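Reading through the C-alpha cells given below for one structure.
Apart from one protein chain that is not included, each protein chain of the complex appears where it belongs.
By letter and in written order, the chains are A, B and C; residue numbering begins at 1 in each of them.
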Amino acid sequence: MSFPLLTVTAAVPAVGAILTAAVPAARRTAAKWLALLVSLATLVLAAVVFVRFEPGGERYQLTESHSWIKDFGVRYELGVDGIGVALIALTALLIPFIILAGWHDADPLETSSKRWRPTQGFFALILMVEAMVILSFEATDVFLFYILFEAMLIPMYFLIGGFGDRAHTGSDENAAAQRSYAAVKFLLYNLVGGLIMLAAVIGLYVVAGNFSLTEIAEARANGSLEMATSTERWLFLGFFFAFAVKAPLWPLHTWLPNAMGEATAPVAVLITAVVDKVGTFAMLRFCLGLFPEASKWATPAIIVLALISIVYGALLAVGQRDIKRLVAYASISHFGFIILGIFAMTTQGQSGATLYMVNHGISTAALMLVAGFLISRRGSRLIADYGGVQKVAPVLAGTFLIGGLATLSLPGLAPFVSEFLVLVGTYARYPVAGVIATTGIVLAALYTLVLYQRTMTGPVKEEVRELPDLRVRELAVVVPLIAVLIFLGVFPKPLTDVVNPAVQHTMSDVQQKDPSPEVEAAK
Amino acid sequence: MSANLAAYATSSGEAVQFWVLGTVAVVGALCTILMRRAVHSALCLAGTMIILAVFYLANGAYFLGIVQIVVYTGAIMMLFLFVVMLVGVTAADSLKETIKGQRWWAVACGLGFGILLAAGIGNASVKEFAGLGVANSAHGGNVEGLAALIFTKYVFAFEITGALLITAAVGAMVLTHRERTERAATQRELSEQRVREGTHVPPLPAPGVYARHNAVDIAGLLPDGTPAELTVMQTLRKRGQIRDVSTEALADLKALEQRSEERLGRDRDEEEATR
Amino acid sequence: MNPVNYLYLAALLFTIGAVGVLIRRNAIVVFMCVELMLNACNLAFVTFSRMHGNLDGQVIAFFTMVVAAAEVVVGLAIIVSVFRARHSASVDDASLMKL
Partner (left out) sequence: MENLIALLVGAPLLGAAVLLLGGRRLDRVGHWIGTLFAAASFAIGLALFADMLGKSADDRALYQRLYTWIPVEGFQADMAFQLDQLSMTFVLLISGVGTLIHVYSIGYMEHDERRRRFFGYLNLFVAAMLLLVLADNYLLLYFGWEGVGLASYLLIGFWQHKPAAATAAKKAFLVNRVGDMGLSIAIMIMFTTFGTFTFGPVLGATGETSEGTLTAISLMLLLAACGKSAQVPLQSWLGDAMEGPTPVSALIHAATMVTAGVYLIVRSADIFNAAPDAQLVVTVVGAVTLLFGAIVGCAKDDIKKALAGSTMSQIGYMILAAGLGPIGYVFAIMHLVTHGFFKAGLFLGAGSVMHGMNDEVDMRKYGGLRKYMPVTFVTFGLGYLAIIGFPGLSGFFSKDKIIEAAFAKGGTEGWILGAVTLLGAAITAYYMTRVMLMTFFGEKRWQPDADGNPPHPHESPKSMVVPMVLLAVGSVAAGAFFEFAGFVEWLEPVTGFAHGHSPLSAATVTTATVAVMVIGVGLAYVQYGRKPVPVVAPRGSLLTRAARRDLLQDDFNHAVFVRGGTHLTRSLVYVDHTLVDGVVNGTAASVGGLSGRLRKLQNGYARSYAVSMFGGTAVLIAATLLMRAV
C-alpha cells in the first residue's frame, strides 16, 4: 500500500479548514496565517503530485481505491491524468493568493459583537472549497465525483451570501438582499443542474452496474457494455446539463454575473477560476469519456452554444457598468472558448481547452484581484466612478493592464497559447466556427481596453485623488500571478507535457483523429 | 389446544368465540372513537382490551393474556380514567370537525389503508399454521418458555425496556411535579394576609348555604337567588365546571310556592268547606 | 376457522384506531386510540406466534406492552401538564407547527 498522496493533498486543506474554524474569536490573525500556511502546504503537495506524475505512464496515476458503499458498488477511487494534475496545480496555486487577497475582506465590523467570528469562517470555507475541488479533480468514481460536485455548492453558497462586497451602492439592506439573491440564484441553478445529473448518475448505474469511470470506459471501449443510442444520449444530456450550468454556457449563464458581482473579489475568483473549472473538466472527463457517441451527436449544437457564449459574453461585457460584472461576462466568453475547444474534438482544441482552463484561472485571478484592490479603495464597483487612476497609482494601473492584456490573450502571456490552440483546433474541423470564434479576440480587446481607459486614464477624478498604490501584501498577490502568466506564455512546455498524453487518451475515447492537413492528405 | 405440528383449522368452539367476541371488540373499538365523553371511550376501550386478553388466551399466549388484563386493563386503563377524572369527567367533546375535510380524508385513508392491509394479509397468508403446542411445552409451559426467551435471546432488549420504564417513570414525575421555589405560607400567615387585604376575613362559605343540592360543583345561592362562585372549590372553578342552577332553583322555588299555594288553597277550601 | 381471521381483526382494530387518532381532538381519546392500535399489533404478534409455532412473537408483544406502558405514563404526564398550562386537552390548540 503506497502513500495515499492524492487523499492527503485533499485532506490537508479539509483538516486545515476545520482547524481554522476552531480558532478562537479573538485570534483572528492567527486564523488567517493558519489558513495561508495550510494552503501553502497544499501547494507543496500539489507540486509533489505534479512532479510524481509521469506524462508517459499510465493514464490514471497515483491511484487509490477503497470500497465505500458496497451495495451500490460505490468506491472511493482516486486517480489523476494530465488534465487533473494541471487543474490541481491551478487550484493549489490560486488559493494562497485568494487567501492573501481576501486578508481583510472578512474582518468583523466595528459594530459587530465579540463572539461573531466571520474571519475564521471565511478562510475555513475557502479551504473547504479547495479540498472539495481538488478531490473532485481526483475522483474517478462517478458517484464520488457527483457528491463532491454538489457538496462544494454549500461552502460556496455561504461565501457568496455571507461575505459580500463591502463596496456597494444603496443601503446595506438593499445590498444584503441582492447578495442573498445572488447566492440563492447560484445555489438554485447549480442544484437544478446537479439534480438532473443525479438522475443521469443513477441511470448510468442502472445501465452499467457500477460507478467506476475506468471500468465503464473500458467496458464501453471493448464493447462489453452496450448502450442503446437513445439511452446514451439521455445520459449524456443529463451530465452535460449540470456541467454546462457550472461552466457556465449560454443560456445557463445568468447566475455568474450576479454571483461574481456580489461576492468579494477573492470569492469571485474562487467561483470563476476554480469552481467553474470543475464543470469544463467534467465535460472532458465524463461526457467525452463515458458517452463518446452521444458527444459526437451533440457536438454541432454545443459548438453553436459555445459560439453564442463567446460573442454574447463579450458583447455583454462591453455593455456593463460594473467592473466585476464585466469580468464575469468576459469569463462567460472565455468559457465559450473552453467548451468550443473541448468539443472541437481535435488534439489542438482539447489541449488548448485544458491549457485555457489553467490560464483563464490565472489571468482572471490577476485581473479580478487587482480590480478588487481598486474597488476596496474607492468603495464603488461602477466604472463611471473611476478615472485617471494610473496617475495616482501607477503600479496598480500597470498590473491591472497586464491582467487585462492577459484577458484579451496577448501573445507572450499564457492565455494566448491556449486561445490560439483552441481556435486552430476548431478551425481544423469546423472552419466557420473557427472564424466566428476569432471575432472574440476583437471583442475581448474592446471590453478590456474600454475598461482600462475609463478607469485608469484621463484626468484624475476628485474621488480617486487620494488612492494609495498597491501595498506589499497586494503586490505579493499580483506579482507572482503575473510572473506565472508570462512564464507560461513563453514557455508552456511544462504544462503541455503533462496535458498532451491525457488529450491523446481522450481523443482515443471518442475515437477521433485530427483531420490531416490538406497537403499531406493529397500525398 | 391440539399439539399437532400443523393444523388447518381451529376448533369450532374457538370459532364461535371469535365471531361473538370479535364483533363485540369491533363495536367496542368503534365506541371508543365515537363516544363524546372520554370516560365512555375509556370504558369501551377497556372492554375491547379484555376481549383481546381472551383472544390471547385462545391463541395460547396464557401469560400475555393475564398480563393484558392485569397491566393493561388494570393499570393502564385506570391511569387513563384517573387522568380523565383530573381533566374533567363530565366534559363532553364536541364532535363537530373544525379542520376542513379532515374527517373525510381520515375515513377515506382509513378505508383504503384497511382494505390494503386486508389485501396484504390475504395475499401473504398460508392455509396451515403451526400451533404453539410444541413451543409451549418445550420448557414446561408458556411462562417458562417466554422466560427462557426473554432472559437469553432478548435479555438486552429486556434490560433496555427496563431502563426505559424507569426513565419514563422519572420523566412523568419531572413533567408533573412542580418544584416549590419558596416556603409554603403557614396558616397563620395566610390568615394575616387575609386580614391585611380585608377581603374574606371569615372562612369561605360552604356550598351548602342556601343550596338546594349538596353537590360540590353547584354554587350556593345568594339571598337574591344569584349563584355565589366563591362557594365552589377552586379546581372546579378553574375548570369552569360550575353548574349554574340559579334559574333552575328559582323556577323550583316558584313551583314550590305554587304547589304550597295550591296545597294551602286546597286546605283553605277544605277549611271553608268544613266551616 | 383459520387463525388468519385474528389478523383481519387486528387489521380492522388498527384501522379503527388510526381513524380515531385522526378524527378526535381530545388528547386523551387520541391516546386511547393509539393504545388500541398497539393492542391490535399485539394481537397480530400473538397470532403470528401461533401460526409459526414459536414464542418470539409473544416476546415482542410483551415488549410492546412494556413500551406502551412507558409511553402512557409519559404521554399522560404531558397531557396533564399541557392541561395545567392551557386548560384544554385539545390537540388542535397546539397548532404552532406552521410559520
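Observations, loosely collected:
Heads up, the rule we're going with is that a contact is a pair of C-beta atoms (placed from the backbone, for glycine too) under 8 Å apart; a residue touches a chain by one contact, two chains touch by 3 or more.
Nothing here was measured: the structure is a model prediction, and the numbers come from that model.
Looking at the complete complex, one finds that the omitted chain is in touch with A, B, C.
Only one of A:Thr264, A:Gln348, A:Ser380 or A:Gln512 touches the chain withheld from this view, namely A:Gln348.
The residue from A:Thr29, A:Ser67 or A:Thr254 that touches the chain not shown here is A:Thr254. For the options C:Leu7, C:Val21, C:Ala61 or C:Val74, the residue in contact with the chain missing from this view is C:Val21.
Within the entire complex, the positions of chain C that touch the omitted partner chain are 18, 21-23, 25, 91-92, 94-98. In the full complex, chain B contacts the hidden chain through residues 99, 102, 105-106, 109-110, 112-113, 116-117, 119-120, 123. Looking at chain A, the residues touching the absent chain are 188-189, 250-251, 253-254, 312, 315-316, 318-320, 347-348, 351-352, 388, 390-391, 405, 410-412, 416-417, 420-421, 423-424, 427-428, 431, 434-435, 438-439, 441-442, 445-446, 449-450, 452-453, 456-460, 490-493, 496-497, 500, 503-504, 514-520, 522-523.
Assume only the chains that are shown with their structure count from here on.
Each chain gets one centre point, the mean of its Cα atoms, and the points for chain B and chain C are 15 Å apart. Chain A and chain B have Cα centroids lying 69 Å from one another.
Per the touch definition, chain B reaches chain C in the complex via residues 5, 8-10, 12, 14-15, 18, 22, 25-26, 29-30, 32-33, 38, 41-42, 45, 48-49, 52, 55-56, 59-61, 63-64, 67-68, 71-72, 75-76, 79-80, 83-84, 86-87, 93, 97-99, 102-103, 105-107, 109-111, 113-114, 117-118, 121, 125-127, 129-132, 134-136, 142, 145-146, 149-150, 153-154, 157-158, 161, 164-165, 167-169, 171-173, 175-176, 238-240. On chain C, the positions that touch chain B within their shared complex are 1-9, 11-20, 22-26, 28-29, 31-33, 35-36, 39, 42-43, 46-47, 49-56, 58-59, 61-63, 65-74, 76-81, 83, 87, 89, 92.
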